[in-house]
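The complex appears here minus one protein chain, its other protein chains still in place.
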Amino acid sequence: MSPTVWATNTPTALKAYGGALVELARERPEIVCIGADLTGPTETDLFRDTIPERFFNIGMAEANAIGVAAGMARAGEIPFVNTFSVFASRRAFDQIAMQVAYPQANVKIAGFMPGLTTPGGVTHQAIEDLALMRALPNMAVVEPADANQIHAAVHALADHRGPVYMRLKRGEVPVMSSAAGQAFEIGRAYLVREGSDAVIFACGLMVTLAIDAAEELAREGRDVAVVNVSTLKPLERELIIEIAAQTGHVVTAENHSIIGGLGSAVAETLSEAGIRCRYARVGIADTFAEGASAAYLFQKYGLTTQAIVDACRRLGDGAPARAAHRPVTRA
Amino acid sequence: MSPTVWATNTPTALKAYGGALVELARERPEIVCIGADLTGPTETDLFRDTIPERFFNIGMAEANAIGVAAGMARAGEIPFVNTFSVFASRRAFDQIAMQVAYPQANVKIAGFMPGLTTPGGVTHQAIEDLALMRALPNMAVVEPADANQIHAAVHALADHRGPVYMRLKRGEVPVMSSAAGQAFEIGRAYLVREGSDAVIFACGLMVTLAIDAAEELAREGRDVAVVNVSTLKPLERELIIEIAAQTGHVVTAENHSIIGGLGSAVAETLSEAGIRCRYARVGIADTFAEGASAAYLFQKYGLTTQAIVDACRRLGDGAPARAAHRPVTRA
Amino acid sequence: MSGADLTMAASPAAAPARTLERLDAGVEEVRRRADAIRRQVLRTVARVGEGYLLQALGAADIFAALYFSELRLDPANPHDPRRDRCLLCTAHNSVVLYATLAERGYFPAQELESYGQDGSPYEIIGSEQVRGVEGTFGSLGQGLSVAIGFALSARLRETRSRTYAILGDGEMQEGQTWEAAMAAAAYRLDNLCLVVDLNGMQVEGAIDSVLPLGEVAAKWRAFGWAVQEIDGHDVGELLRALAIARDTAGRPSAIVATTIPGHPISFLRGRFEHYAKLSPQQAQDALAELDASASSNASFASTTPSPRKEPA
Partner (left out) sequence: MSGADLTMAASPAAAPARTLERLDAGVEEVRRRADAIRRQVLRTVARVGEGYLLQALGAADIFAALYFSELRLDPANPHDPRRDRCLLCTAHNSVVLYATLAERGYFPAQELESYGQDGSPYEIIGSEQVRGVEGTFGSLGQGLSVAIGFALSARLRETRSRTYAILGDGEMQEGQTWEAAMAAAAYRLDNLCLVVDLNGMQVEGAIDSVLPLGEVAAKWRAFGWAVQEIDGHDVGELLRALAIARDTAGRPSAIVATTIPGHPISFLRGRFEHYAKLSPQQAQDALAELDASASSNASFASTTPSPRKEPA
């Protein structure tokens, strides 16, 4: 996978998820691993080979895999279901809604290869999984930004009682250099870079690109904050409202359609809070894509540092809109 | 179905869809009707009985029904697929995404019993179908507000080349008394009541409730506009931006989760346009519901004239926020 | 609800000490129970005036056989982790499950007076909000998958718990049923027993007029299940089939039980109305028919069943 889907100066790690899941399962006997014929591609070969008695391959049958996981959760297990984001979300949505979200079954769904990180083409690209999962009551929705967050997230998911959907890149993932933003708590967003002129709310692979963008903007005198919104639901509204109000210029950046995901979550939140600010979305512009390298696709579909920089500049060139509509204090 | 899910002074009609579809099919031989064991409940018994050779019951197999429809569309037919909103959206989402939305297949999906209009309980209540369908590129998403719109919509769907998702109540539906807002064009929103203090953007059954709310607010001196957003996608952005900018107070009202549907669409649009306004959502507050009469559920989950009135009052009591952030003119 | 299950699983110290055995009622008592269930169904539906009545009457013998002979359950402790699980995959047929659960002592039958009313947990299409209901299966075709999850977990935990699922024949049109069928066979889940309620009916009437299923038993056999074809109204056959399933090793069992909607009420039997009206007069007539055909001890309904004591 080409490194240009994250900031070029970011070091990387391999298979953060697969290792963390085995580590977790060694501690907690109720962890079971459920697959749908994508064991290698979801880094769960390690689990299969070291804890085979708690590894259940359901075959290429995502709907059934979710139902099986829900049944096991009702019986007391903590199932992690592993498949591609696109199949977890599109193919088994009714099953997730009714057997996982509604009963608050303790099922964790790990969806790999979100957005345009896969050369698998339109059928493999989950460009609306955040929209789908966010629309479900009771569902926590997370997207860790680097290997450390992935590791922490695996443990956080198990500690969280109830359903969680996590989307993450497989294989090689970035390791963020700054200490900030590597922790992971469900329900928290992390200010990874301070700034007073604008804020970039980013998730997943877009976080390192956002940091890069902020650095570039700093060189032209714009002081831009970056928030790693690693939990999309429940959203840490207070933090988002506060920083948006302080900066008055908001850009969202996600490896996802601009409809229904982070961009929408932020727009809903700020609109409802009555925050006066300029706002722009960076993301996939409501279009299907094709199969190609992630680097090519990120470039073609505008998931780049440059796109974020441009969005910040565009907002910044508009009329200043710094004053919050009403004062907001952190809860 | 209890009349209290729409304004109490609204007359009603029966099976507007079923009749219109047969009428259309008589004119156009490429119309085919595809069902999934819900012929009566989707008003297509009339089609089955009058044009049996173009009626295909696929049985209780929604995924297959969508695939079959897509194949027929590729061969030149115009399939209308009829099932409950919840099964059309949740159960066959991958199939709709890949076989209908991506290839822009000329398939029309009619989803019945949206939101809380069904006593069928949580498994039958489509509270996030708009979120799902809106997240799909190429998909038009519509929700007619009354029998006249339903009738017009059936024809508009057939005239529109490409995929459309329509959600609508079955059986008894309101017939709006004013002439305004009964037309139906894909991509248009209809100003059904003028007003300068606030605007209610509503869709489907919430439109008559919004009109009622506006009337109640008029009695206390608030001049509230109502827009029937019968197309959620593509949204008539210019109209929405203009009226929001003019009134400065925006309430959205939908028989749907407040996440991902009309409320989100409006928030995205206004945020991006830089419109300064107060904003509130009326809809299902990110929760699953249960089986009961529509009247009971609409009351319990806040889909009422009163809830809309309250939202308008709340906004109105805040600081005035009338000036648009930048001037907007109608396109 | 799953929450309670989780608590149980997390703190085994809290696990109840009560024995948990099959009632093993004989044919006669199961028949009487089936009659009592039918009466309760009729009374419950009559209050609303319509409902999934014909399926309920048709399935009453299956429910009686399961809940009064086969299943290891404790109505006083519906979340006992050692219990057998029984999943009604067609939640729209919940009225027969409610009637059965009331008869079995999960809750007083009077509670069913709120059936179908606004605010009642006894919804027309049932959910797990009702005591004793193991899941929410109004979206059809999902139950068998969840049953597999229970069965896999029981095996993992080495408990005796068996899992039962009652499938609507229309659900065989949903592909998920076959995903589950293949997985259950692949995992050799002999602690899983499926009863297919072959009533020949779906929403629009006769299945054959909608989308014919073709050969049913042959399908389950081809999917690797141990299949028994029985008359779903013959309680003796039902009990035997359940016992054989219990003794079948290495494969999941499917009992294909032919039932007749509305059975045995003369004027309802064999009608294919998916959601049927029931006037007060019809309800009375139906109850009278049951009274007439019932043996003298028709008042069985109120006695509490006592489990046959067997080693745990």
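Per-chain residue numbering starts at 1, and chain names A, B and C are given in the order in which the chains are listed.
Keep in mind that, in the parts below, contacts are C-beta pairs under 8 Å (C-beta built on N, C-alpha and C of every residue); 3 or more make two chains touch, one makes a residue touch a chain.
In this text, all values refer to a predicted model and were calculated from it rather than measured experimentally.
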Chains shown that the absent chain touches, full complex: A, B, C
Among B:Gly18, B:Gly67 or B:Gly316, the residue in touch with the chain that has been omitted: B:Gly67
Touch criterion as defined above, residue of C:Ala76, C:Ala206 or C:Ala222 at the omitted chain: C:Ala222
Touch criterion as defined above, residue of A:Ala63, A:Leu116, A:Ala131 or A:Ile284 at the omitted chain: A:Ala63
Residue of C:Leu213, C:Ile244 or C:Ala294 in touch with the missing chain, whole complex considered: C:Leu213
Interface with the unshown chain - residue positions in chain B: 30, 32, 53-54, 56, 58-59, 61, 63-64, 66-77, 79, 94-95, 98-99, 102-106, 161
Chain not shown, touching residues in chain A: 37-41, 57-61, 63-64, 86-87, 90-91, 119-124, 290-293, 296
Contact footprint on chain C, counting only the chain that is left out: 172-179, 182-183, 185-186, 211-215, 218-219, 221-224
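Going forward, only the chains that are shown with their structure count from here on.
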Per Cα centroids, the chain farthest from chain C: A
Chain B and chain C, separation of their C-alpha mean positions in angstrom: 38
Centroid distance [mean C-alpha coordinates] between chain C and chain A, Å: 42
Centroid distance [mean C-alpha coordinates] between chain B and chain A, Å: 30
Junction residues of chain B, two or more chains touched: 86-87, 90-91, 122-123
Multi-chain contact residues (two or more partners), chain C: 136-139, 175
